[in-house]
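For this depiction, one protein chain was excluded, whereas all remaining protein chains were kept in their positions.
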Amino acid sequence: MSPKDNFVLPDQPENPSRRKFFKSGAAAITVTLSPGVTLMAFGGSKVHAAADFNKRWGLLIDVNKCAADCTACVTACKDENGWEGHGDPEQNAQWIRKVTLKDKSTGRESSLPVMCQHCEDPPCVDVCPTGASFKREDGIVLVDKHTCIGCRYCMMACPFKARSFVHEPVNNQKSHAPRGKGTVEGCTLCVHRVDKGGTPACVEACDATGNGAMTFGDLNDPNSEISMKLAAYPSTALRADLDLNQGVRYTNL
Amino acid sequence: MDRTIYREIKATQSVWTLAVILAGLIAVAGWSVLYVEHNGHAVTGMNNQIVWGLPHVFAIILIVAASGALNVASMASVFDKKAYKPLSRLSGILAIALLVGGLGVLVLDLGRPDRLLIAMTVFNFTSIFTWNVLLYTGFIGVVAVYLWVQMDRTVHPKFTKPMGIIAFVWRLVLTTGTGSIFGWLVARPGYDAAIMAPLFISLSFALGLAAFLLVLLLLYRLDDRKIGTALISRMTNLLGVFIAAALYFTIIQHVTNIYVAEHSGFERFILSDGGIYTTLFWWVQIAIGGLLPMALAFGKRPIDATARAVVVSVLVIIGGFAQLYVIIIGGQAYPLDMFPGFEVTSSFYDGEVAGYSPSFFELALGVGGVAVAIFATGVAAKILRILPTNLADKNLSD
Partner (left out) sequence: MTQFLAIVSVIFAVLALPATAQDGSWPYGPTLPEATGEPHPEGNEYMRKYHMELMKHDRDITMRDGVRDIDASLKECFDCHTVTDERTGDPVTYKDERHFCRTCHDFVAVKVDCFMCHRSTPEGFDEPQPLHARLLELTNVAEVAQVEQYIASTNAFPDQ
């Protein structure tokens, strides 16, 4: 149940040019929304919903190509979404971080970025009491900060520590990435860019360095670069034992 | 058995003193909530690694004790133990008071407590938190009705048992829900276990009776009323049984976890390598909070039954506190194992045991919740007829 149920748009004055996609009049207009079904009543809608259920956005990260001392993806995400923190490092948000691995038996070192894995069956969505943590039609997992009460249960539930809690008052936010004290946040797969046909900032930055370790694309499209790579090379998901079917995959891990 | 006469406690000097102290603690808690809300959780010891801290330990212990405090009334109404009948009213009141105290702490530690209305109206039914919101508020309503059918002279006594059964079942479901907050988290090796629900139910029996005993003895001491040593000893003995049950479930929880290879790192952390958590587990939870009070409870009848009851109850509560601290904070301190077989380092403290030093604000909030519970019980005892005038042994029978 969401607050949008039974929403009645107030009657329009003479010139409703702004509200093209809702026909008004004496009748009540009800828009019901649930994760999976969107109904637009009364004459249909000319708006094409940007979250397309035919798509499933994903990332493929080639651990071999990820340079150990490079943090371009992290810097790009900070710049794009404005989460650089100036407080206690243990309390600062981190939407994406570079993890350094050392194989205990062989000593081989590698590094890779870890961010929200955009699971198909997200534990964070299951546990959110208000439904603020939700999965969009196209697989992107987001926090609706209008409804988030800051209980941090999603942070407890996430196997990848993908979510951060905002511990301090925030200002000068990016207009496409609102964030505020007392709510929980995480990687949005740059949904504001993706909805306009772009790619996440981290992928762009990684390409710009020349390493090209990150590939972004539609997992449901067999002809996309990411799908073809996944079909050609072995890949894995983190904590594959949990069977979460993440959108983020790693090769050469 | 003489007819039980219930009377309000008198507002003596000591009652007022206690009320003022409790009000002071509540005021400090209120100030600390405002401070944290204004400055953000940055001023607390909680961070992105230890997400739930001391306030949650206090809140869970109060909620678990709340459901267990109702047990005394359940024993009377559901299991027909007449000796506990006079104590039913206090049991119900204490259950509500402890729950309100615990919920208050939980809600005031939210990042956005101003959005409580959203939490109470927008529900995601796959989340146990949502079910808990309904179970906790429903519990208050159910126990209120239960108290009403007992206290209202115009209501026939035949309604007491059915209401008692409803309240008993409700409280079991509630405690199952509380344990499942942790039990249903697959991500962390310290949780992810079906046994969390029965473990919490066993904890509720022990903590609830301990809290009940302490509050009962306190109120009777304050109002100079008699309470029989046989009754006290009987409840102390019962508390020993409940401690044994809690220890049983704890042992099963840890032994099973040791067998699971991927969780054995966590068990090694708690049982031997975890520093503060290991100390709390063995010395406080098991020894001081489990074995010692059990030995006292089952041992020879002492000279002073009241003193033994107080000591056993206090030890149980300290042990329960340590157990919940180890579960809640220890469970978060151990790093998530995302890369089995690898040593992990990152800027987000992956692979490291997280440190936690609680701030004063968290302690103040938690203590404030306890103060609210005791204060509310005291007010109820003052304005409602919930305490029998005479609980001397010769006055009771079974």
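Chains here go by letter, A and B, matching the order in which they are written, and residues are numbered from 1 within each.
In this section, a contact is a pair of C-beta atoms (placed from the backbone, for glycine too) under 8 Å apart; a residue touches a chain by one contact, two chains touch by 3 or more.
On a predicted model such as this, the values are computed, not experimentally measured, just so you know.
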| item | value |
| --- | --- |
| Per the touch definition above, residue among A:E90, A:E120, A:D195 or A:D221 touching the missing chain | A:D195 |
| Of A:N54, A:S105, A:N172 or A:N223, the residue in touch with the unshown chain | A:N172 |
| Touch with the omitted chain, as defined above, among A:T183, A:T215 or A:T251 | A:T183 |
| Residues in subunit A touching the chain absent from view | 2-4, 7, 9-10, 12-13, 15-20, 31, 33, 35, 38, 47, 49-51, 134, 136-138, 142, 144-146, 169-175, 178-183, 191-192, 195-196 |
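We adopt the following convention: only the chains that are shown with their structure count from here on.
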| item | value |
| --- | --- |
| Residues of subunit A touching subunit B in the complex | 1-3, 74, 87-94, 97-105, 114, 123, 125-131, 147-153, 155-161, 164-169, 181-184, 238-239, 242 |
| Of all residues in subunit B, those that touch subunit A in their complex | 37, 39-42, 47-49, 51-52, 110-113, 115-116, 118-119, 121-124, 126-130, 133, 181, 184-188, 332, 336, 338-339, 341-350, 354-355 |
